[in-house]
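Missing here is one protein chain; the remaining ones are kept as they sit in the complex.
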Amino acid sequence: MTDYLILRVTAKFLIPIILLMGLYVQFHGELGPGGGFQAGVIFSAGLILYALVFGLDRLSDAVPIVALKVLSSVGVLLFAGTGMISVIVGGEFLDYNLLAEDPVAGQHLGIFLVELGVGITVASTMLLIFTLFAAQNDHV
Amino acid sequence: MTMSDVVLEHYNYWVVIVLMMIGMYTVISRGHLLKKVIGLNIFQTSVFIMYISIGYVEGGTVPIVEGGAASDVVYANPLPHVLILTAIVVGVSTTALALALIIRIREAYGTLEEYDIQKLDQDAESE
Partner (left out) sequence: MPPLKAATDPGWVSTLMIELIANNVLLLFLAIVAVAVVRVRQLLVSVMLFGIYSLLSAAIFVVMLAADVAFTEAAVGAGIATVLMLAALARLPGEKEEARARGQFWPLVLVVATGALLIYGTIDMPGFGKADNVAHRGVAMQYVERAPKETGIPNMVTSILASYRGLDTLGEVLVIFTAGLGVLLVLGGVHTKIASPLRPDAVGIRDGERRG
């Protein structure tokens, strides 16, 4: 699809905006609509658009499969780790009240970390699945 | 309560049921595995709409507090939203797994028609 000039120019213009939108939805999700799940899918949709227009090998150069594999587990670990920290400081699993001096601040911190974990896992898993689907072996 | 009230109040649920039955019909009657997955997805979406319909409150607003705490604002029920939000993303991942299995089945059997696959299996057993 690399021959289509209009597609390439439009995609080059759109992709940074989509990625920025993904980050905005991730970190602004507490105040407006948004959160980890939405941000993850928007972010991966931007990168999938990149792969569709410029070729999968260029995406794989930027984000190798190994990185996707690692990141998808990092997100889950960040989520579960946040839960474990609250156990270590003497609370129950995923009880964010004890993460800071003030319960409200603790909740804020906990929700931020958990949503970040969700976002990382969703984005990298979606991208991993797409990469595996689009990568095709020769003999088929 | 007049008949039109009953229809208007239950219209959403009925469309949901129609969609659900379209999905179920696809899964039962179509032999092609990809079509079955699409049918399952339609079924799934109908359940999403069912939940969100229950969460809707007439004259309400999106469950996000604006500015200070305004107690007179009616919010839509946020609980179904939370359940469905996660279900959508989980749904696409399980769909992806189903599609991956479809690709492997096609590589192994050369067809995606359920009837043909069963026949190939029976032939292999009888040999």
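We call the chains A and B, going by the order they appear; numbering starts again at 1 in every chain.
Here is the rule we go by: a contact is a pair of C-beta atoms (placed from the backbone, for glycine too) under 8 Å apart; a residue touches a chain by one contact, two chains touch by 3 or more.
Keep in mind it's a predicted model, so treat the numbers as computed, not measured.
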Positions on subunit B contacted by the hidden chain, ascending: 5-6, 8-15, 17-26, 28-32, 34-35, 38-39, 41-42, 45, 48-49, 52-66, 69, 74-82, 84-97, 99-104, 106, 112-113, 115
In subunit A, positions touching the absent partner: 1-2, 25, 29-38, 41-42, 44-45, 48, 51-52, 55-57, 60, 64-66, 69, 72-73, 75-76, 79-80, 83, 93-94, 96, 103-105, 107-108, 110-111, 114-115, 117-118, 121-122, 124-126, 128-138, 140
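Operating definition for what follows: only the chains that are shown with their structure count from here on.
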Separation of mean Cα positions, subunit B and subunit A [Å, integer]: 24
Subunit A residues touching subunit B - in the complex, by the definition given at the top: 31-33, 35, 37-38, 40-41, 122, 125-126, 129, 132-133, 140
Contact footprint of subunit A on subunit B as seen in their complex: 62, 64, 85-86, 88-89, 92-93, 96, 99-100, 103, 107
